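With one protein chain held back, the other chains of the complex are shown just where they sit.
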């Protein structure tokens, strides 16, 4: 076990062996999804672990607290803050107001948050332009669909997911306005069974590509696609957040819309260790490489389509296309 | 006697329950082919002794011999194997099963994996013919009469090949007709070589069918005698430890104004058909009107309508001239009606309430007990203490839950509560069911006291004796109508029995008002 | 719009969603018919889902397509073992059966994730299984237009569930065991007096109950979710209890109720696919199954009669 408060900082620095400028301690608080959610909590934690090796920090200098309910956010964030951690991450939209409260009560502490805008000088807010990345996913789907019907499976109907939804639709329509986009919100991020049945209905209605933005619920979309693929149906899934082909294989994963939470976590923490930490809001889009299609896309997506994707990407980066997000 | 083989011998049986010695070194011996009565007050320990013999309870001390061999009866299964069968005081029948299913339960004939229901039914029919026990093998228990249920119980024991049959108060729930049949059946069984142990409170029955009788009082054997050597007065005295007066002493009734008038009452029964058909009757102040009838002819429904527990579809009920038809139980009760319910556990008491709380079950909201919505437990407790004293309810304390009291004392408590309400009309339904002679005497006395104080009393009982002895007038109910009203002093059991079976409508009574 | 196809899909999905509920409500049936309230179906399903996933995970590399069967059977065994404390508490120690059931629900929720975290290195869910049950098309029959896809293209567990309904009906209403089981739940003293061992009967029933409920749980992790997490069962045990009561403690009734819940679930995504959400807020669509259940219960079913001795511990010594 690692007891953060038992280890004075100077000592841990020397324990670590490397002559780190400052052996920072970074904690993160997950939302109720938990640290192994196959989604942004996990991504963030992977970022922190990478940070630990990158900066050669002692193992106990990065740690997380999982939240069981909304009521846990504040005490969990406070725990890190009160124990004198250098930076405390709150992961997820849900934590915004809670993090704000903790930041206001502890003006000397430094905090950061993913997916939410927190207006406090000591908080770095990192948000992603999911709609931009999803637009590209839409382009791929539109080019690849044989049935002229594509699907979108959302978790809960909230602003973040809405960005995926609208961006995807815009991408599809940009290529071919006649393609039908069928959308279903399952109402949960952690119900693969719902994802599976939704996918089953969608594929049953002739959809051949589904883009999901639904966390664990999306696992069910993959499972259904796998079942159908095994029977020779030509169906695809576009993954989300991470490169999901690594989990579900290339046979069914057309591409993934990745959201580089890990990078963001590392970047902010490195800023801090170099004394460059700044509060305020950062939006990471295509231009910042905060979102985009997974590198493995080349496996299933033909070159010409990828080229078209690249073209759209440039247009978005240059501001020639504004992707709707609300 | 010595020549007769002893089939059952219980020696020095002692059984203790928390706070009571239910059986205190009891010795019982029953010869083959004998009908042996066990007699005793409520709570004397009769059922306990028989439950031990049947393997439901284990004795703390003592030994049992069956057919002169020492045995250990640890479960009913062993009792069955030893040829002991028991017809329990409270029937052991699964209501939702058919007659056949109940009889074969635990010893089902099989056809592959399946129960062979055809051969089971055949077996039941065969037995039922052999012993003259008429049953419908396919009927569900919940749909048949109590009398038939009892025959099913007897068949159950016979199906298991029982040679020793224990009957625990078999007649308490039967009509006179059915009692007669049962006695017949018992004679048949003995003829077939069975031995019977009969528990009963009814001395008349003992005198009529038994060969020997063992009297138990407070867990101890008082005496064991041959029936031919004794008489009812002697038995009663032995049973309660004092002289008992069987005659209900009462003066001539002096009826006054009409308290209850029931006019052309019609109401639906549970099965969806009319249980009451245009029923009319009247009860006057200062008289006891008894209602005689075979169970299931609308008695329960009548009471439920009168007390507001069931809706009438037609007709009127007037109490003191005021219409109370289909009013709420609370309104009716407040209008001056008290009711001793048929089923004391279901309706009469909240068994987990204290005695004190039970004594104000209908009156807790009266200003004496309740001020501004708050209960005055001081007053409630005082009230309970007074009633318990006055009606001689034997309870350890007023805080004892009603569950802990014996049946007789529970009944006394209900009567205390109802009488204390000082009603104009007291309805008593089966007020003495299952009680011993001492308790019965007490309750009859109370009913007559009410009458003498100028109250109207409506008595409903399946026991003809009771109806005849306690009532002043008797109305006979048959299929939801009053088929005749007779004077209690001049009628006979035969006359009533005829009317109860719908035989003939008597002169001078009925629905002619 | 091809209504036949839509209907066919709906039936197909309904069967998927109902399978676990059918198993679990049948499980509840055995226990409750014997007189033991089983509010622990939820917990038993959780244990089944967990065991099924973990055992399949353990064997998927070595056994391939057989691994889910191993997981399924292991789940049944684990479920009946897990049910044992409920039997001990409610039969031997005459505990309040509801309380004991609640305890088991808590235990299952805690223990399964505790073990998951230990086995999967701190993760709150098992890794996604690479091999789970695949839908099985009955040769020939599955070719029938519409009906084939609707009914004859299902997970093997769904077929098993329907077989279990029939077997349960036969066992409960046709065999000596069933007669005894029901007698123990209706009138244990009567059963006792004819030599039926009430305790043994109830132990058996509770353990069968645990087994079936766990099989139900395993069907979820081994067909629809392909993993186990705290949310895999998420209240379906309670819905199974509802189905049991709804179905009046009869196997066919419970199956009917389970199918009803399945339909309500399946409709949820269909309604969205057809764009009805433009007219009705999604939240109302999510509410639909539950509101429907309440309405149907209130409108059609009404009073249902439980086994007479349900929830009452049997005490040989008491009267």
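Each chain gets a letter, A, B and C, in the order it is written, and its residues are counted from 1.
We adopt the following convention: a contact is a pair of C-beta atoms (placed from the backbone, for glycine too) under 8 Å apart; a residue touches a chain by one contact, two chains touch by 3 or more.
What we mean here is this: contacts and distances are computed from a predicted model.
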Seminar exercise, completed: According to its UniProt record, the missing chain among "2-oxoisovalerate dehydrogenase subunit alpha", "NADH-quinone oxidoreductase subunit M", "Dihydroxyacetone kinase subunit DhaK" or "Branched-chain amino acid ABC transporter permease" is "Branched-chain amino acid ABC transporter permease"
For this session: Quick one: jot down which shown chains the absent chain touches.
Result: A, B, C
Seminar exercise, completed: From A:45, A:93, A:128 or A:248, the answer for touching the chain not displayed is A:93
For this session: Sort through A:28, A:51 or A:188 and give me the one touching the missing partner chain.
Result: A:188
For this session: Could you tell me which of B:309, B:385 or B:404 touches the chain that is not displayed?
Result: B:309
Exercise. Of the residues in subunit B, which ones touch the absent chain?
Worked result: 307-309, 328-331, 333-334, 339, 341, 346-353, 357, 361-362, 364-365, 370, 373-375, 377, 399
Seminar exercise, completed: Residue positions on subunit C contacting the omitted chain are 85, 88-89, 92-96, 98-100, 102-107, 109-111, 113-115, 117-118, 122, 231, 235, 238-239, 241-242, 245-246, 281, 283-284, 286-287, 289-291, 293-294, 297-299, 301-304
Seminar exercise, completed: Across the whole complex, the chain not displayed is touched by subunit A residues 1-3, 32, 63, 65-66, 68-72, 74-76, 78-79, 82, 93-94, 96-97, 105, 155-159, 187-190, 326
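The working rule: only the chains that are shown with their structure count from here on.
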Seminar exercise, completed: Using only protein Cα atoms, the chain sitting most centrally is C
Exercise. At what distance in angstrom does the C-alpha mean of subunit C lie from that of subunit B?
Worked result: 45
Seminar exercise, completed: When centres are defined as mean Cα positions, the distance from subunit A to subunit C in whole Å is 35
Exercise. Taking each chain's centre as the mean position of its Cα atoms, how many Å separate subunit A from subunit B?
Worked result: 76
Problem set entry | Residue list for subunit C, restricted to those that touch at least two other chains | none
Problem set entry | In subunit B, residues with contacts to at least two other chains | none
Exercise. If you look only at subunit B, which of its residues touch subunit C in the complex?
Worked result: 54, 56-57, 75-77, 80, 86, 88, 92-97, 101-102, 105-108, 110, 113-115, 156, 160
Exercise. If you look only at subunit C, which of its residues touch subunit B in the complex?
Worked result: 170, 174-176, 179-180, 182-183, 186-187, 189-196, 308, 316-317
For this session: Would you tell me which residues of subunit A are touching subunit C in their complex?
Result: 34-37, 66, 157, 182-188, 190-194, 196-198, 200-202, 204-205, 216, 219-220, 222-223, 227, 230-231, 247-248
